[in-house]
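Read the structure below first, then the notes.
As you look at this complex, bear in mind that one protein chain is not there, while each of the others sits in place.
The letters A and B name the chains in turn, as written, and every chain counts its residues from 1.
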Amino acid sequence: MKLTLLLPLLAFVALGVLLKSGIGKDPTLVPSPLIAKPAPAFDLPLLADQEQRLTRDDLLGTRYLLNVWGSWCPACQVEHPYITELAEGGELPVYGLNWKDEAGEAKRWLDYFGNPYRANLYDPSGRTGIDFGVYGAPETFLIDADGTVLAKHVGPLDAQIFAETFAPLLTAEPES
Amino acid sequence: MTPTRKRRLYAVLAIAVGVSGAVALALTALNDNMLFFFSPAEVHAGEVPSGSNFRLGGMVLDGSVSRTPGDLKVRFVLTDYNKSVPVEFEGILPDLFREGQGIIAQGALSTGASGEQVFIASEVLAKHDETYMPPEVADALKKAEEAKEAAGDS
Partner (left out) sequence: MIPELGQFALILALAMAVIQGTLPIFGAQMGKTTWMNVARPAAFGQATFVTIALAVLTYAFVTQDFSVVYVAQNSNLLLPIPYRVSAVWGAHEGSLLLWVWILAVWTVAVALFSRSQPDGFIARVIGVMGWISVGFLLFTLLTSNPFLRHVPALPDGNDLNPLLQDPGLIIHPPMLYTGYVGFSVAFAFAIAALLEGRVDSRWVRWSRPWTNVAWAFLTIGIALGSWWAYYELGWGGWWFWDPVENASFMPWLAGTALIHSQAVTDKRGAFKSWTILLAISAFSLSLLGTFLVRSGVLTSVHAFASDPERGMFILGFLFVLCGGALLLYAIRAPGIATGGQFSTVSRETALLTNNLFMAGSAAMVLVGTLYPLIAEAAGWGKISVGPPYFGLMFFILMAPIILLMPYGPFTRWRSDNAGRLVRDSLPLLAVSVVAGVAPWIVWQDLSIRGVLGLAGGIWVMAMTIKYLLHVNRSAKSRWLGMPRLSRAALGMLLAHLGVGVFLIGVTMVETRGIEKDVAMKPGESFEANGYDFQFLGVNRVDGPNYQADQGVFSVSRGGDVIAELRPEKRGYSRGGQIMTEAAIDPGLTRDLYVSLGEPLDETGSWAVRVYFKPFIRWIWLGALMMMAGGMLAASDQRYFREAAAARKARAAAQGDGEPAAQGDEAPAAA
């Protein structure tokens, strides 16, 4: 076999190795620096009634999911049925962080798709989102009873991701 | 050497010269048209060679976009939530340019009126997807966040 005939194959293998190196550099897979740290303090009006406010410290003592969403976000609709299912399961309260949204739009969205959230924090400017390091909706945080961020998921949530990312952390008893 | 051999040798030589010429040319052209990507923090750290064209990525800071009335000049601030760089652009912004959105601007640094560094953008890129974050920007944000964390711990 002439060696030159192997050249195309070798070139192809080199190309394959290069392409392989490029796969899976998914920026969203990197864990958040917030994990195992206290959740950023927040003090935000409620979406349903902006006269009322909710702070991080109000929620101390419960372990909950904080789901970042917006009515403008298509991927939020994708995960919405699963969020609803989770909330209806009742084991874990789900709070919403309505992020960079307009209250009227957001309420219409909830009327249309249903409102699974125990309460919705209204963050039109996105400041609290920034504190949480939110890159884009949807994102979901699991926050412990003592206010520590246990886990974070970027992108639409589904049963499989929940089972892999959040469920293992739920077996531990909440510290109270 | 037989005539056929001679001819073949010339052909091989010609191809070899042509190929190496093309490769050399391609590499030069690549180097001339290579655009590096920097984050606002890297700009502040002085990592950008002066006068060079590069791409700057970050989030458009909320409330930072301002227009000069009557023409197409826009100013806004790009941030990685650690450091920020003011940007000037003249022209039409892409449809998905919004405050709080991750974008990439292409251009060069220049010194503004009050001596601060301003990025003069020749092009502003945003992807046609709401939930999209340019990976470079996400990366830059992540680094900035880690840097902030490190600073906070010490």
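In the analysis below, a residue touches a chain if its C-beta (ideal position, glycine included) is under 8 Å from a C-beta of that chain, and two chains touch if they have at least 3 such contacts.
Keep in mind it's a predicted model, so treat the numbers as computed, not measured.
Looking at A:61, A:81 or A:168, the residue that reaches the missing chain in the full complex is A:81. Chain A residues in contact with the hidden partner, per the touch definition given at the top, are 1-2, 5-6, 8-9, 12-13, 15-16, 18-24, 26, 71-74, 77-78, 81, 112-113. For chain B, the residues touching the absent chain in the complete assembly are 7, 11, 15, 18-19, 22, 25-26, 29-30, 32-37, 55, 67, 69-72, 90-93, 95-96, 127-128, 130, 134-136, 139.
Keep in mind that, in the parts below, only the chains that are shown with their structure count from here on.
In whole angstrom, the spacing between the mean C-alpha positions of chain A and chain B is 29. Across the complex, chain B is touched by residues 25, 27-28, 30, 33, 72-75, 100, 125-127, 130, 133, 135-137 of chain A.
Of all residues in chain B, those touching chain A in their complex are 62, 81, 100, 102, 130-133, 135, 138-139, 141-142, 145-146, 149.
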